[in-house]
Structure formats: structure tokens, C-alpha cells
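Before I ask anything, here is the structure I am working with.
The other protein chains are all here in position, but one chain of the complex has been omitted.
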């Protein structure tokens, strides 16, 4: 194949699959908007449209440079803005002699930027769900700016930017740790600082269920994520312009899908005896847990391993949800179990499915990323809480953020139930 | 074009268009969830996430082998599991000398698997809609396992697996019969065994309308299906790596879209004089009917034929819906008319648009597939009914499957109308 055809294939792969990952922003929005109570369903929409925009902007201003440009081992360049290479600008200006220099890069510079950018947004989306129904909007947007402009890029510099964790052999194909756990740690820190929603936990510590405003909307969100994940993992092959890359991409898509299916089936089979009934939330989170878990290494050629990795991811996710409750940590959509706990499992499971990996290194990566992201996030949430306030007032929380902060309701014409669980014990 | 570029194009085609067909699972879910009453909208979500997972698993375990590997005329291989070719595994392991053997196959093995797998799931989705609001969840999942692991693969072996129906010249480009009628026959058998929903038919045989829980969600589902169908038919060219294949794919997409548009316009024009008003359900089903009908042969170069095939498909679909009612067959979303009746029409219409086809052979294909799928399905539904029970109890049906089986409601905060048509005559 000609070098130019390779270039076009590689670039196209970033653009198509990156487009699908962009679409995951809609998936998170639907999942979260359907999961919260109706009184907070509109704010979720604003938060998600906003975070996707802020993430893209921050990554353009500084994030990509910190992550990929002149990475010294710990961090990349602090210069602002990013753009096409000089050769590309010359070629676009009509200078055909620049073609060779353009082709040497293997893909169009901005196609890679686009693909990496949508990944940043994914990490930020995870935080949004956990902290729903009580977080101050400005605090959330400021946190998102730091997460996507600094925290995530630093983690990325260590790994995909070929920094120190990459050098010691840490393996994380498409980001079980780098994307999903990073989002999960940031969310967990926020959940601890913010505390639980009013009335979520009764005095004896039992968690009260909060009804999702719309189950079909949640399900739509999960399907969007599943669909988008084909791009998330498939595009992470980072090439398409050879038989080897195309074959690898096929294997990755199959494993990604089988892991999600394995997660769903595990949730159907294992949760039923425990609860005595089917649990749709466990099944939907099972799909997400399976997808997160396979993300660290979706390239095994024996596909039954993908099923196993996904199935265990789903169980980890459901068990983790209960575990958080026992610590009275209130994660509205279960994003911490799905993205952090299943992400840890997936990053460790690499050692089962891939011989050339090292458990110690995987643990080192999990721990250092965890310590770094959690501690910075915790401090930042604390600072936000002490300054502008990380949490809305009790009055706003009871009334709902939609009416209080946006002046609208998500479903203004529908008659809603009076809320039964206001303010009983907190 | 180099052989390697062809390989990448063909593989990419399977992956992209296969991804779009995966997305159709969300379309069926939305269409069905919006079509049922609110009390059963969550169970639909569980059924569809579950069936997509089970279908993928069954096709990995055994289905693909039965359909495509060593097909003897009637059935393929009974060996378990499927995976990349040895040459591909070698290439992925770094052995460049395997490239030639990999390229010889024309596309990556697992990209084809992925594309075929999402087709199986489509067949299973059809069953879900027809039997909504009354089917036992376990019975449905067990039936799905057999349908996707055995029934559909056998039909596929006869045809796309190059078995006996293929040898006699049966023509079904992307599965009007093989996918859609197969799903439709299985659904019809289930509808007969299960019987109608409580109160669906009054004593004099008139059908009572059951309100859809959300018309916008139904419409979203139809748009998802329309979008996904571009992949369903486009990907069924099974190649992209030549001028001929790319041209063929363009023609297929245009015909697919025009057939759906023809179905919509036919439903707008023809239904209005009959009912005295517009009928949105007829229009939406008209789109589906048009899409199903064109699927048997979307490759004609005179595109007006596609409009005609689609328009008649829509009329067949609406007329069929009434026909089922006259037999007191209760098909909740109209999947049997849309997928089976319009599928039969499309499979016959091939003889109008394609000279090299034979009406007798097309009829033979329709009939043998019908007899095979319907009879096995009927027996299986009967066995399920006599063992675990194919239908939920009267109490569960009245309360709604969401509350009874899942312990949740689809829209728990919204105040709903009391249901007017409980238990009047059955």
C-alpha cells in the first residue's frame, strides 16, 4: 500500500472513531439525566454540554501540549495552543512539495488531536454523574477545567505521552486507568468532599433508593456508550493503514462487544439470586463495567477471555456499588464502581491475558495515578468548597437545581409525585 | 489498488457498517419501549440489552460455525468458539511473513464475524417487540438463545453459508427473508402460543388501542433503525475495496433511503383517506416496512423501483396489521407485518427488479424458511409454556412487568392515568 493510502486510512480512523467517542458525550448525558430525579434532569444537560465544551477548549489551549509535546518523563510542554504541522499548513496552502513531510507523520496531526480530545471529555463526564443533584455548577465547571487542562494531561503524559510509566512498561491499551480511573478518582474525591444528598442515607446507614426520572433514557444512554465504545477502543489501535492494524481493530471491536455482553449476562445471572429479582440498573451498569474492564487490553485473540474480563467487571461494579453505600458515599449513577473499580480490575486483568505484562508495574500505575488524581482532586474540591462552595444550598437541593439555578423544569407540563424523602434525618 | 488496501477497505466496511447495525439494537429498544404502556417500558429495556448480549454470545459459542464453517448444504460445523485465522494470529504476533496468507482472505476474519453477529441480534430484536407486555423474561431469554444459536444460523447456512437454497439460486441480498422474516416467523409463533394481552380484544373481536408510552421515543427508535439500515444494507455489499464495490454500495444506500421514503409517503397518502386522518404509527411502520422490503435487493440502478418496492412494503405492513387483528393475534409493535409480511413482499419483488431471479425459487425460499422457523419456534414456545411458563401471571400482567418483575417503574416520579381497560372480558 502506498504511504499516502496509509496516511489517509490512519487519519480516517481517528476521525470516524473519534466522532463516535464524541457521541459518547450524549450517552453520558442521557444516562445521567435519566438517572437523576426529574427536578435535576435539566442541570445535568447543561453540565454535560458545558463539560464537553470546556474539555475541548482546555485541551486545545494547553492540555494536548502538556500530554504529548516534548514530554520529559513527567510532563510535556506548557506552551499554549495546538495546530497543524508546518508541512501540513504548506500542503493545505497548495505547496505539493510538502506532501512527503506530511506523510512522514503517518496521520494528520489534527485528526490525532481530535481523537485525544474526545477522550478527555470522557474522563470529565464520569465526574458529572457521581456528583449530580447537589454540586454547584461553577465549582463543577472550574473543576472540569483543571481536570481536562492539567490533571488528565499529566496522567496522559506519564503513559501515552511516553513518560515514566510508559517506560517501566505499564500497559493500558485505551484507558481503563488513564481515562476511566482518572475520572473515577476525581469523582470519588468530589463525592467525599460534597457528602451525600439530603436524605440519601437514613440514620442507621441504609441507603434510600432515589428513583430515576426515566428508565428508557438511561437505557438509551447505555446503548450510546456501548456504540461509542467501539470507537473508543477501535480507534485506540491508532492505525488502520495495514493488514495488521485492520486485523487488530477487528479483534478489538469483537472483544469490546463480547466484554459488554459478558457483563450484561453476568449481571443477569449473578444478581438475580441475591436480590430475588432482575435488576435493570445492575444489568446496565454491568455493560458499562464490562466495557471499562476490557478497555485496558481489548486485543487478545482468544475471545473468551474478553467475556471473562467483562463478566468480572460487572460483578466488581455491582459489589462496589454496595461497598460505597457502606461508607455512605453517594454516587448518583454508580460511576465510581463502573469506571474506577472496574477500571482497576481491567488494568490488573491485563496480567492474565497478556504474558508480556507485569503485575507489579500494573499496580504501580494504578496506585500512582490514584494517589496523584485523588489527592489533587481532593484538595481542589476542598478549595472550591471553602471559596465559592462546592455544594448548593439545602434550599436549592430540596427545590431542585433545575428550578433554582436554571429557572426551568425538565418536564414542566407533567404532573409529578410529591417527593417523599425530604430532609428526614440530615 | 494494492491487495492490502483492498483488505483494509473491506475490513473497515464491515466494522463501520457493523457498528451502525449494532446501533439498531438501541433503535429497537426505543421503538418498543416507547410503544408499550409505561408499566412495561423498563422490562423492554432489560429484554433488549439482554437479547443483544445473548445473541452475541450464542453466535460466538456456536452460531457462526453452524452458519458459515464447513457448510454441508444444510448445516455447518458444530465445533465451539470462533476466532481469528492462524495467519492473522501470527501476523498480530509480529510475524510479517503471514501477511500474504492474511491478505488472501480479502478481509479480516473477525470483522466479518462482527458484521454477521449484529445481524443475528436484529432477528432476535424483532421477537421482543411482538411479545411485549406479557412474556416471561426467562422464557424470552431461552428462546433468544435457541434462535440466535441455532434457528437463525441454520437458515443462514442454507443461504449466505452457501447451502442448498443458495445453490438453487435464492436471492436475498441483505436478509428480507433470512433476517427479517426469520425474526417475524419466530415472533408470530410466539404471539399465537402466548395469546393476546388481557383486554386487547373485546368479545366482539375489535381490538382496543393500547397507548404508546412515548411517541417521541418511538420516533427516535425509527430514526435509529433508518440510520442503522444504511449499514445493514450498505455493509451487505460485503466489500469496499474496488470501484465496483464502492459504486454498488452507493447505489444500495440510495435505494435503501428511497425505499424508506417511499414507504413513508405511501403511508401518508394511502392511509389518510381510509382513516380520515394522518396516522403516525402507520407512517413510522411504513418506513420500517419500506426498509424491510428493499432489503432483499437494494442494488437496482433504476431507483424508482426502490420507491415502488418501499411504498408497497408500507401498504403491506399497514394492511397486515389489520389482518393480524382479525385473527386476534396481538403484535404489540406491529413487528410481524413490518418484518415478516413486508419481508415476504420484498423477497418476491426481487423478481420484478432483477431479471436473473426466479419466482419459484423465491417462493421456495420463503416457504421453507417459514416452515422451518415457524414450526421449531412454535414447538419451543409450547415447551417453554408447559415448563417454566411462557407468559407471566394475570396479576403480573395487570400490575405491569416493571413493578412485578424488576421492582422499578420506568417513570417513577410521574403521575399516570389509571388504566381504563383492565380485565373486562378475558
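As written, the chains take the letters A and B, and residue 1 is the first residue of each chain.
Definition applied: a residue touches a chain if its C-beta (ideal position, glycine included) is under 8 Å from a C-beta of that chain, and two chains touch if they have at least 3 such contacts.
In this text, all values refer to a predicted model and were calculated from it rather than measured experimentally.
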- Note on the structure: Checked against the full complex, the residue among B:25, B:62 or B:265 that touches the missing chain is B:265
- Query: Of the listed residues B:248, B:318 or B:353, which contacts the missing chain in the full complex?
  - Reply: B:248
- Query: Looking at B:257, B:318, B:347 or B:362, which makes contact with the chain not pictured?
  - Reply: B:257
- Tell me which residue among A:57, A:196 or A:323 touches the hidden chain in the full complex. A:57
- Item | Residue, one of B:75, B:92 or B:240, that touches the chain absent here | B:240
- Query: Which positions on subunit A touch the chain that was left off?
  - Reply: 2, 4-5, 7-8, 11-12, 14-16, 18-19, 22-23, 25-26, 29-30, 33-34, 41-42, 44-46, 48-50, 52-54, 56-57, 60, 81-84, 88-89, 91-92, 99, 102-103, 108-111, 113-114, 117, 137, 141, 214, 217, 220, 402, 405-415
- Task: May I ask you to list the residues on subunit B that touch the chain which is not drawn?
- Result: 1-2, 5, 9, 12, 16, 20, 37-38, 211-216, 218-220, 222-224, 226-227, 230-231, 234, 240-251, 253-254, 257-258, 260-262, 264-265, 268, 275, 277-281, 283-284, 287, 299, 301-304, 307, 411, 414-417, 419
